[in-house]
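Read the structure below first, then the notes.
What you see is the complex with one protein chain gone and the rest in place.
After this line comes chain A, so read on.
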Amino acid sequence: MQTKRTIFPSKLLPYILLAPQLAVTLIFFIWPALQAVKSSFEREDPFGFRTTFIWFDNYRRIFADPNYLSSLGRTAIFAISVTLLSMAISLLLAVAVNRLLRSGKVYTTLLVWPYAVAPVVVGILWWFIFNPSIGLAPYILRGLGISWNHRIDGNQAMILIIIAAAWKQISYNFLFFVAGLQSVPQSLNEAAAIDGAGPFKRFWTIIFPLISPTTFFLLIININYAMFDTFGIVDATTSGGPAQATNILVYKVYTDGVLNLNIGSSAAQSVILMLIVIALTIVQFRFVERRVQY
């Protein structure tokens, strides 16, 4: 790993400098993670007196549990929908802003601030809009002949959390798409225009392929976001209901572990989530390596 050509000769100082970061990391990250792995192989009796080592029983039980499998499927649907919806809207807005010169800045300011809104607050905002008794959206939908009640209808609850989660992520994707679009050389675009390619053809044959590294990066980040940072949104809107319809993995770990105190099962679910994050992080970093050479 890279360092400077000349370095300070001190023996003890670097350890002192690293101590705070390593202490926090070991105490609050590594140790708890190891504990989670350990208790995922154990069963605790109801009074917490004795724990028995049970190998992969917790995992076997999870993967035999229809609730867990359906949660896995719903998480996939949720993550993919949020990612596609949010990225599509953001790309459209970024392309539009990129066409403008001066007014683009004003639009950018108006579009980026939802990044700073907490997920749980986002959940409350959309919960208010879709509130079955007084909300604006159910009122309009009633006019169209659709009766909206996400407290009863699982699919509607899923749509609600997808909309809320995608809304929050628009600003983030937008900023990265704008940065990606600005790095496309203008000369390519002009050359294609001289050859007679219209704006839409130019977008799909030149610009879209050239920003594909950004698109791929955002794909990973968005899946990560939808799987792990949406706890607040689910908690504020549906609390995983109705009938487990929106009980995505990260919410299920919380309810099983913290509310129902099923430590072994929750730990095993944590470990599975850890493996998912590790996989996503590896994909993300390998891709960054390649982007440097791109």
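The rule is short, and it goes like this: a contact is a pair of C-beta atoms (placed from the backbone, for glycine too) under 8 Å apart; a residue touches a chain by one contact, two chains touch by 3 or more; residues count from 1.
By our rule, contacts and distances are computed from a predicted model.
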Choices "Acyl-CoA dehydrogenase", "ABC transporter ATP-binding protein", "sn-glycerol-3-phosphate transport system permease protein UgpE" or "FeS cluster assembly protein SufB" - which one is the UniProt name of the chain not shown: "sn-glycerol-3-phosphate transport system permease protein UgpE"
Contact with the hidden chain (one of A:Leu111, A:Ile161, A:Ile211 or A:Ala226): A:Leu111
Residues of chain A in contact with the chain not shown: 1-8, 10-11, 13-15, 17-18, 20-22, 24-33, 35-36, 39, 89, 92-93, 96-97, 99-101, 103, 107-121, 124-129, 133-136, 139, 167, 170-172, 175-176, 179, 189-190, 193, 199, 202, 217, 221, 228, 231-232, 235-236, 250, 253-254, 257-258, 263, 266-267, 270-271, 273-274, 277-278, 281, 288
